[in-house]
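Only a single protein chain was left out; the remaining protein chains are all shown in position.
For clarity, chains are labelled A, B and C in written order, and residue numbers in each chain start from 1.
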Amino acid sequence: MVNVLFFAHLKDVVGKEEVSVEGNEWNVARLKEKIAADYGLEGLESVMTAVNEEFADDETILSEGDTIAFIPPVSGG
Amino acid sequence: MVNVLFFAHLKDVVGKEEVSVEGNEWNVARLKEKIAADYGLEGLESVMTAVNEEFADDETILSEGDTIAFIPPVSGG
Amino acid sequence: MDFEISKDPIRIEDVIDKVVAREAGAITTFIGTVRELTNGKKTLFLIYEAYEAMAVKKLEQIGKEIRERWPNTHVAITHRVGKLDITDVAVVIAVSTPHRNDSYEANRYAIERIKEIVPIWKKEHWEEGEKWIGNQLETVSYPSGKPREEDMNG
Partner (left out) sequence: MDFEISKDPIRIEDVIDKVVAREAGAITTFIGTVRELTNGKKTLFLIYEAYEAMAVKKLEQIGKEIRERWPNTHVAITHRVGKLDITDVAVVIAVSTPHRNDSYEANRYAIERIKEIVPIWKKEHWEEGEKWIGNQLETVSYPSGKPREEDMNG
């Protein structure tokens, strides 16, 4: 299992901050497809991803216990 | 009579902050020559001058009661 | 703790104090405040949200990038989260350097980088509604799902 975090509008759409899902040995792209389908999230392919608090690309392979965060375009400052 | 103010190294050389001298209807250049001679000030021709708190050039004519300040290169900030 | 996410109002002097140094001749600060009008629309208040653990790491990374580019530099950044009213302080960036030009440049670099790589989001509330605001730099989205290498490493 891996932990998935949602922020900003993604959190509003999903209605949760965090979910625990299957994903061990998947790549990020596959996880995105699964999450998009499960929660009706659109445009997830253009959202950045962090794995264990570092930016990661779609080919990154996930491991048991990883924390994956979807990072919509940021607007701090 | 006009009032003449000295700052920074000029004040140290002259030993005074302010003097009252003849100068009514003189121009700034003439006042500079006089002050340079009286106090042994060198390089006064390259020092800026303010008349009544505004920068003035060597041709500016002085009037009774004016305040003239010699402004060495500034170093605030 | 030179790089912080704060739920409480930011004390500007506390951030500045972190960068005071005997070799510094210049300190610049950038203070981001909540502006009332954006494109003629009246903001009532903002909500800032952060992915806190990662945001602190990314602020630290920006500090490291700055110290590499501009020698003898000290950097401290605090970003606020939660509800902010008009004129409230959202972020304070303090940079000290021996000479002033570097201080302005390094400070500006910091705010641009925050808007690129630090996972913090704001939701604007107007009288008619609310909306999460996207990347204010209006750069293109990242097709690979990841910022470009130069965005990440400066």
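Some points to look at:
Assume a residue touches a chain if its C-beta (ideal position, glycine included) is under 8 Å from a C-beta of that chain, and two chains touch if they have at least 3 such contacts.
In this text the structure is predicted, and so the values were computed from the model without any measurement.
Shown chains touched by the undisplayed chain in the intact complex: B, C. Listed by residue number, the positions of chain C touching the unshown chain are 12-13, 16, 20-37, 86-87, 96, 98, 100, 103-104, 107-108, 111. On the side of chain B, touch with the chain left out of the figure occurs at residues 5, 7-9, 12, 28-29, 32, 45-50, 53-58, 69, 71-77.
The definition used in the following text is that only the chains that are shown with their structure count from here on.
Note: the chain lying farthest from chain C is B, by mean C-alpha position. Distance between chain centres (mean CA atoms), chain B to chain C: 49 Å.
Taking each chain's centre as the average of its CA atoms, chain A and chain C sit 24 Å apart. Each chain gets a centre from the mean of its Cα atoms; for chain A and chain B, those two points are 73 Å apart.
Under the contact definition stated at the top, not a single residue of chain B touches 2 or more other chains.
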